[in-house]
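A protein chain is absent from this complex, but the other protein chains hold their places.
As written, the chains take the letters A, B, C, D and E, and residue 1 is the first residue of each chain.
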């Protein structure tokens, strides 16, 4: 759990195992004697980037503290078809009981790291950050955002309490009461912890200018075209960070980054994850 | 929560909200007065099948019991770009706090229902069932399997305790101790609850014959080609259910089903979900 | 925890210990120094069948990971008055704190295993299964059903999600809407997972015929007399499994089984448990 | 929940429902439309004393807040075969989903109240209290001890933290270090909260005298014969409370109480409970 | 719960009530009939600032949903000796059961708000913020930091994941590997989310210059004297925010703030709280 906090990950793992094992494993318990030993090899079935190797180990250890789990690779390393990720040895029944849950974590997290890495590659040599969003799967945000970092991306806000992001919906409500963006930013700066930056979502260059004038630390350019973003960068002149957001396909990514925006945020890194194919090969021991 | 059990769904919703709201919403709490009211419209941004409309309602109700949430459509109904899914009215701040979590559920579950439905369409007029697997995302299995049903698919085992599935790994362990498939099936039938069926995974037609002779109720044809599956169906003659599994692309689905197998199982329905685009439009009230 | 899933049992054990120890043990904490060591012998005070020896060990290990617990017998073995079940050695104070909770599990689970075994003996040489029900004590179902298996019984459904059982109450509701048993069974077969069987409760031979014609996999004969059950077996001719249920006393069990029914279900195995007398003898060390 | 604390009972009810409903109710969800309404009558099938009527209501309310549950009797009232205990009306599917869990609570708690009441009757006109023990079923102590009170019994310690009971095992450990009963009682009185009494277990009249001299507030007479208990009462002369414990059958109870002991404790009230037969009759509405 | 997130506060309240009520209220349950009604007035016994009035309401509502709780004042309002804070009406027994827990929250949170406000008053007309720390009481951080805001203070980091604060311990570890402050700040800026600021703790003006040169957003001046802080402010010239920390007594606060630092952080606001005296007066109704 090198850079993952153990207490919440333990809780997530225990909960995942309860889903699968709360009523036992009637196949294994019926057929496999507790004394039979085996050795499992966890291997990649496709190219990608590994994430979750320690989480998978925690799964096996939670099923049976006597299992020996040895990671062959570390999170962040490249996988080829056939790469050995880890081995697990001990009671065959215990390996079988943990297998699916361990793979479910590994496949999902490696899927995120892999997709993130392929986007990050596009940005090579640019200063633009690839960042995630709060469009995560319920209950999995901590791990999903970890996998984004493993893949070379950066995190945006973790939750509603660790950053100010004044969105169009906030602005609409404020405007209905006669409060403009400038006043909104001022209030946020006056009240939010000094440790976090204030970000404002804008739809146009006019709003961008308003945001900069108001002292926004970060401005999210919502669904702007590439040319508009270029003008935004010129206009901002480094007075605030600029985040491109909305409708940025893989194909467009390089062009968007080329405009000079500081970061590009992509919901699909976490809301539309393609699992990476990883399996466990068991051999009697 | 018509066909979803309330106690576990309540727990999942509370946990999802803790992820986002455990430390409050510093943007909203700073800018939006508790007395301001608004009305949100939840709308589809793409074609698909709705799933999770009641779960989303429970999210808003958990954030603020005074919010009024009205579903305009029911789970299973078709969505077009622009379809109104639900409205939520009350304290603007409360709507903003629940928005992301509600959408995260809706987008994921509707994504599953939509993909399932598009596969089920391919099977129209055939008797073949589309079934899910245990390749689900940790913590979300109950809801994911619900969304598969909403999309017209069927569920396979919920967990390791509600069905017997003797897989290749089990068989290898047994054979290493001189126990063949026949004996394995016999043991499973003797010990498992009479309420569940016994399924065996096979790699070849020889194994299929062995499984049928052993009295397997269901046989999983693992990664077989279409022709081999056809022969399997002829060979089985209805003495057991046949499940096609492994490597079945969307393109191959119709051919596989055409062989006469009783069900096709697809891990990607739940492990590689494309979120359906759904958003919430807020208007001051 | 050989055939019991560790994560949920850990949770149950922790919860049981919280009941007894949440506010400490004011007797032991006042009188017994942490450095004092002792050795406890857990012994049967009556004949029976052991169940829960690993659960009891987990209790002591949870109170104090330094306690050494050694099982002398395994679950399923016969106990005589005086049989040594396990020993536990280490800090005397820790043994005293875990004693009652460990014994409460052992006495209850061994009570279930013992009663189950005495019923199963009656069925010796018959093919009839003794099965449990969902009439379990809240929170204890997993362990109670485990103890039934330890005693030689079989499990019926674990919960409402792992088997279809169409009961008289379902049928009455359906009939009030003009839907007969035949249609009900057809719907259940069409929608339930293919991994589970469909069972129907009947009150008469006419209903049995209806159920068989409808394709029920299992039929529960509710509160039938022995002769009626005999006729039911003749009538079914193996086309479905038959379960005898309701009002089957210990004395009647052999006769009921003699009719040829496939299983007899008894709620009292889990709802009316006589604890087996087991105690812990402590000696200073 | 008149005299039961709501927060922990809510937790126990939610947990019991998760056991049964975590994966839905595939029978009911398949066959019973959410819009169908019904009315259930919960009735006693045997004579006894009611306990748990509010807990059962909380079960139904947790499954579906729209169910209307009306208790016809209150905890503590006598039941005859056929007595109406409560009615529940609303969505038929919701009633079916809560039925088993509600009855499991009712049958167990009423079983305890009934057995307690039949013992208490034996003590009529005597001052002797019938008290329970810590020999309860894991997770159910709060409710079991409540049911004992409902049946007219009294509670002994709730847990290890709310009373001092120096048992033979404590004394043996102390004696091995040269500490006698007198010193033990003195230490307990010096350190335990002043709000609780100090009880000592004795095996003989000599020990009883020692305990009284030491200032014990309560003395437990362990497994003494009736005559020895009589002498104990004479000897104590009201200087301490006397509790008879161990091996007291229903037949012996009156004789034991007749000796003048202040209380008789019975483990079987909670460790060996005979469920009271209660069922739910459903009628379509 | 206007600006407090409901799901986590509900959890904290339920947990607090379990502490007090898990085994019932044997005084109230023995003496007070469930039908007796009463009305309680919650009043301040001392001058101060109110915090927790909604939390207290949630306590009563959790004990008994039928209690009527009406807040007379809102969080942040001034209290005099005798000020009416809220009334609660309904079953007398329920009010008695919630009283202590409700007051424990109110007294603690109002104590924090009161002390915070008295410090904030000292800063009147200055721009210096009073901020809290992570020196909070385990389990209570969310509520404690809320109370600081109610009292007019600001929050520093909520937890280790929502801000970068490079402390002396970090720097010592880095220096031991030849990594200086400049490199440390650069790494933090490269990897931390762009939404949070990077703060560095310094012990001297030399380190302050190093931190500014490294691009630190905030610098914590650890245990500096007033004159040194003045020079720090001159030196910084607004290039970073300056936080005074360590050993700042109430008496010194004004002088420290007068140096021009942007914020003063005080651990004692949350780690050494003087409860505000608040009580509940009950009158039979």
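The rule is short, and it goes like this: a residue touches a chain if its C-beta (ideal position, glycine included) is under 8 Å from a C-beta of that chain, and two chains touch if they have at least 3 such contacts.
What you see is a predicted model, and the numbers here were worked out from it, not measured in a lab.
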| remark: Check: shown chains touched by the absent chain are A, C, D, E
| Which listed residue (E:108, E:129 or E:149) would be found touching the missing chain in the intact complex? | E:108
| request: Can you work out which residue in E:28, E:118, E:182 or E:203 touches the chain that's missing from view? | output: E:28
| Touching residues on subunit D - with respect to the absent chain | 129, 131, 154-158, 161-163, 165, 191, 193-197, 199, 218, 241, 243, 262-263
| note | Absent-chain interface residues of subunit A come out as 2-8, 11, 142, 146, 158-159, 162
| Taking the full complex into account, what residues of subunit C touch the chain not shown? | 14, 17-18, 21-25, 29, 34, 62-64, 97
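Definition applied: only the chains that are shown with their structure count from here on.
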| field | Any chain in contact with subunit A as well as subunit E | value | B
| field | Cα superposition angle of subunit B on its copy subunit C, in degrees to the nearest 5 | value | 180
| request: Going by residue numbers, if over half of the contact pairs line up, that's a repeat, so tell me which of A-C, B-C or C-D repeats A-E. | output: B-C
| Where subunit D touches two or more other chains at once, by residue number | 21-25, 97, 142, 159, 162
| query | Which of the chains are touching one another, listed as pairs? | reply | A-B, A-C, A-E, B-C, B-D, B-E, C-D, D-E
